[in-house]
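Here's a slice of the assembly, chains where they normally sit.
Chain lettering (A and B) follows the sequence in which the chains are written, and residue indices restart at 1 in each chain.
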Amino acid sequence: AVEPAVWRNPAAVLHGVNDLRFEDVPMPDRLQDEYVRIEMKAVGICGSDVHYWKKGRIADFVVTGPMVIGHESAGTVVELGPNVTNLKVGDRVAVEPGVPCWHNKASREGRYNLCPDIRFFATPPHHGSLAQYIDHPAAFCFPLAPNLTHEEGAMAEPLSVGVHACRRAGVSPGKNVAIIGAGPIGLITLLAAKAYGADTIAVTDVKEDNLSLADTLGANVALLQQPHATTAQVAEALRTALPPFGPDIIIDCAGFESTMQTAVQACVPGGKVVLVGMGQNEMKLPMASASCKEVDLLGSFRYANTYALCLKLMESRKVDVMPLITHRFGFSSDEVTVAFDTASRASETGAIKVMFNMN
Amino acid sequence: AVEPAVWRNPAAVLHGVNDLRFEDVPMPDRLQDEYVRIEMKAVGICGSDVHYWKKGRIADFVVTGPMVIGHESAGTVVELGPNVTNLKVGDRVAVEPGVPCWHNKASREGRYNLCPDIRFFATPPHHGSLAQYIDHPAAFCFPLAPNLTHEEGAMAEPLSVGVHACRRAGVSPGKNVAIIGAGPIGLITLLAAKAYGADTIAVTDVKEDNLSLADTLGANVALLQQPHATTAQVAEALRTALPPFGPDIIIDCAGFESTMQTAVQACVPGGKVVLVGMGQNEMKLPMASASCKEVDLLGSFRYANTYALCLKLMESRKVDVMPLITHRFGFSSDEVTVAFDTASRASETGAIKVMFNMN
C-alpha cells in the first residue's frame, strides 16, 4: 500500500521572548478548496517580526503559543485547491499576508485592512510565512511578471505600506512631501511617493547612514536632524527645504510625539499628516493649531488593494526596491538566528532589509 | 452750499480687556466699487466676541487698537457701489464675515477659509459688524428669502460652522454621529447633522440644561456625563448610544484633551473625528490607536461656500435655528453692556444665542 506523501515543513517558530526555533511544523492533510500550497522562496524580516521576537508582543497582540514568524514573502505554487482557477502549479507569486473575512462593513466598502477578523501572518494567533511551505487563499497570491524576482515579490509587502500611506495622503504632482524617519518603511515610502509623482520630497532622520540611502534613492532633500534641534526648528527646516510653502503632505514613518509635533507645525494649511510609524501611542499635540490650519491627521494601517499595483510599479521599473535589501541569508537554523540578530542590531549592522532566500 | 451727508454710525467698539464702548465710528466717504452699504438689523453675540472682550485676545490675535465687535449679522442694503449688479437697495441680506483675497492657492482651490490674508469681522485688526452701518463686498452678501428674518440671516454664521464640520466629516445617511459639547456650536451642528441625513445623533455634555435643549432640537440621544466619568466610560456610553457599532463620525464642539480622547476611543475603525472646539491647544492623544483604526482627525476652521446653502436650509425649514435664540436686546449703550454680560454668564443666564435687533 502506498503511504500518503508527508510534507516536511521546516519553519522559524517563535515560542516566546527571544525564543525563535527552526523546527518542523505540520501541514494540513488537505488543501482547502480555494487555497494553493506555496513553496516559499524569499521572505524578508520586518521590524514587527523583530519586535515579537524581542518583546513577545505588539500592543494588545501577545504571543501565547508557538507561532511561525514572517509576513513579507513570495514563493512558487506547488499544488492547487480544487476550486482554484486563477493560478497554476509553477506560478511564481507574491503572497499578500492579510486575509479579511468579507462579512463586515469595512471590508465590503473596500477597506479590508480594517476587517476586525482579518487573519494576518505572524500576528498572534496566526502563523506567518517564514516556512518551507504555506497554504494560502489563491485570491491573495499575485503572479510575478517574468522580470520580477521572488525577492521583489516579498518586497511588495513593505512597498504596500508606503503606497497605502501615499494614497491616503493623496500624493500626486503638485504636492511637496516630507517623510520623517528613513528606516525601511520611510525609504520605501519615498520610492512610493516618487512613483505617485510628488513634486519635491524631503526625508529627515537623526541617522546619517539612512539619510545617505534616502539620497541615493532619489530624495530631493535629505535633512539630518541635529541632536538638540527643537521640533520648531525641524519644522522650519522642512518648510525651507520644500519651497515655496513647505510640505503639503507629511508622512511620519517614525511615529513619535516629537515627530508628529514637527509634522503639525511644518504642514501647510489644508495639508495632510499621515501617521505610519508606531513609535509611541500617547502624544501631546497642538491640536487647536492643527484644526485652525485644517491640517488633517490621518491614520494608515497596513494596506488594501495594493499588491497588483506594487508589482506593476516594480515590473515597470518605476520603483526599484533592490537597493533596500542589504543582507541575504539562506534558510537554516543557524542562518535564521544570524539573520534576526542582524536585523535587530540595524544601527550597527546597517541593515535595512534582511532577506531569506530559501533553497 | 449743500453739505455732504454725514453718516452717523454708532457701534460697539472694543478698546481693550473689559472695555467695550458704544460710540460713533466714521464711515468711509466713498463706497468702494464692488461694495454695498448695509444698515444692520440683527447681530448675534458669539463666544469669540465675549472672549475678546474678557481677554483681549484669541491665540495670536491680539486687540491692540479700537475694534468694532460682532460677526454674526444681517441687514438691509442702503447704497450700492458703482459696480454692484447682484443686489439692489432695500435687499435684506445675510453678511458673510470673512472676505478672502483670491491670490493664494487655498482660496483658488475652493478653501478660502484658509486664505492667509482673509479679512474676517472682529478679528484684529479688522472691524466687526455690530454697528449701525457697515460697508461690505456685495459678493459676500446673500439675499434673504421672504420667509426668513434678519435674525435667521445672522444665524447663517454659526450654522455655517456646523455645516462646514458636517461636510468635512461626510455626514450623510448611513452614518452615526456623536457631538461632544452642546453649547451654541454643538447645538447648531446637531441641526446641520440632521439636515445632512445622519442616521442617529447622540449629543453629550456635562451640563443638563444644554442637553435638554439638544433633546428638544431632535438629538436621538442626549447623554449627560457624570462628573467623574473617565474618557473610556464616556466613549463606551457613546458607542452604546449609537448601535450597532458606535459613532462613525464624532464632532467635538468642546475641544478639550479629554473630549478628544473620548472621541478617538469611541470612534469606529475608519471613522472620522472633526475638531471644531478650541477649548485647549495641547492635547495628549492615543495616536497609534487612532492610526491603527484609521480614525482620521480632521480640523474644521470656520467655513467656505456655506452661506447660500445655510439660507436655503432655513428657507426650506429643514433647519430651524430660532429655538437657539434665548435672549434679545436693542442696540444702545446700556443694552450692549447687558447683552454681553448675559452672554458671558451663560451658565447662570441660560443664554445660548444673544441677539441684537437694531432698527
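Everything below uses one rule, namely that a contact is a pair of C-beta atoms (placed from the backbone, for glycine too) under 8 Å apart; a residue touches a chain by one contact, two chains touch by 3 or more.
These numbers come from a predicted model, not from an experiment.
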| item | value |
| --- | --- |
| Identical protein chains across the whole complex (2 displayed) | 4 |
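The rule is short, and it goes like this: only the chains that are shown with their structure count from here on.
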| item | value |
| --- | --- |
| Centre-to-centre distance between chain B and chain A (centres being mean Cα positions), rounded to whole Å | 43 |
| Residues on chain B engaged by chain A in the complex (per definition of touch) | 59, 105-106, 109, 111, 113-114, 116, 168, 245, 255, 260, 269-270, 275-276, 278, 280-301 |
